[in-house]
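Every protein chain except one is present and positioned as in the full complex.
Showing chain A:
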Amino acid sequence: MRGATRVKWAVGVTVVALTAAACGSSGDSGGSGSSTGGSGGGIVRASWGDPQNPLEPANTNEVQGGKVLDMVFRGLKIYNPKTAKAENMIAQSITSTDSQNFDIKLKTGWTFSNGEPVNADSFINAWNFDTQLKNAQLNASFFSYIDGYDKVHPDAQGAKASATTLSGLTKVSDTEFKVRLNQKFALFPDTLGYAAFDPLPQAFFTNRQAWLAKPIGNGPYEISSYTKGSKMELKKWDGYKGPDPAQNGGVELRVYTDNNTAYTDLQAGNIDLVDDIPVTQLRNVKSDLGSRYINEPAGIIQTISFPLYSPRWSSANSAKVRQGLSMAINRQQITDQIFQQTRTPATDWTSPVLGDAGGYKAGLCGQECTFNASKAKQLIAEGGGLPGGRITISYNADTGSHKEWIDAVCNSINNALGNNKACVGAPVGTFADFRNRITSKQMNDPFRAGWQMDYPLIQDFLQPQYYTGASSNDSHYSNANFDKLVNQANAAGSASDSVSTFQKAEKQLVTDMPAIPLWYQNGSAGYSTNLSNVALNPFSVPVYNEIKVK
């Protein structure tokens, strides 16, 4: 949809330049500073970053846009902020007898904030739109399990869509529709809490540009004003009938260029909630905020992935080298000293937010993920040593300050091997270039990888990353046993069977070590004395609707 430049702007270059120059004198008005102190009538003033993409449910794949969708939308299911369990929201029931055909019944009485009812069509139309190739929605692949996806969204480059609607969706009545999947997927209902599956009102389809300027949803908040790149004001929607109405009068999201400034503003009392504590402040944050500092696990795992397609890493013995490298990394020391305990050393390939019932199993990786320098050296020697005698670990140098920890990881490996040239960091200028090299299979040595879950399911941590040919299998890992177990898990009759089979599959990763689990990332936030009942959900987004303002 980007670049579809239908709107031609009748402003010439010179005019723009002149306007910019002329605005100096006329711009004096509007100088009423909004950053006045005090709590401002039950409004939560929170920090925000400019969303990267237009605010459409299926086009938002990062956390800043996700925050807004979280407030203005409610989907079929919602993830419990505390337990991460998927619970029915708009769905009355989602049933299936064969893990492939699902019958979704909706609760009655739900409406969008413009008065339109939320019915089966709101979902079916939205999902069809989200999937259509010409709309180029970034999250289109989330619908790939639904039957007919390959017709609406053919994967081959240059292929034309031969249908505009998903054949797997059938409307039964206004409050019921059926979904047929193209494969068995027992945990499918639990994926439906993801924002990409949100319903859309008719207003979206009739005038998409107007809708994008001020999105209309069915959640506990409605957007009262949106100044792109600067701030968004959301107010409590009084017509909201759901079980989780807002506990405050509204939320004001302010865009900050730099999280340091947001933190300074929090200290000065200009803002109430900052949900990303800058790394440089981590040492002071406890003394600055005391109990008003939150540091909880989020559904993010950081790994070092290997290009298994490269001849350097494809030999049978190379798994031993990878295991050895994993054991050469002193995770505890790095998380303590570099990350100030905002990361937790990883012992499996999922995340603690899943909980034991959801599939997280502490220590699943065992000794292969525990620091042991002498064993590491021995394993690497048994595996034939590092390919070529040395390795590099690639990372993107532009954002995220990865250099520090990559250097620490390399240092740890070098110490274990007693060779200070064994491992060095290899920065790549920009994130785009970095990702480009990975997806075009140009890597010869390991690279950093991060995985943020889309929904709190063990399936989301394993299948997209390690299943043969899966969408984000950057290592191009392929193991018949792993694939077989994943298929079994998806076809399992119950959720608990499914989870335990997924864990069996995960065990295969210990043997093959396509990616070294490093640590689970925590979400962090700080808030002012004006607020209480502040918590982060498993996606490390503040649960805005539960915040109480003094």
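Keep in mind that, in the parts below, a residue touches a chain if its C-beta (ideal position, glycine included) is under 8 Å from a C-beta of that chain, and two chains touch if they have at least 3 such contacts; residues count from 1.
By our rule, contacts and distances are computed from a predicted model.
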Complex member absent from the view - protein name from UniProt, among "Oligopeptide transport system permease protein", "Amino acid/amide ABC transporter membrane protein 2, HAAT family", "Lipid-transfer protein" or "Heme exporter protein B": "Oligopeptide transport system permease protein"
For a quick check of understanding: of A:T430, A:T468 or A:T529, which residue touches the chain that isn't displayed? A:T430
Hey, which of A:N270, A:N444, A:S478 or A:S500 is the one touching the hidden chain? A:N270
Given the contact definition stated above, which residue among A:I146, A:A319 or A:A449 touches the chain not shown here? A:A449
Had the left-out chain been drawn, it would touch chain A at residues 1-5, 7-13, 15-17, 19-21, 23-24, 27-28, 30-35, 50-55, 61-62, 133-134, 136-138, 140-141, 144, 153-159, 212, 227-231, 255-258, 260-262, 264-265, 267-268, 270, 398-399, 429-436, 438-439, 449-452, 464, 471-474
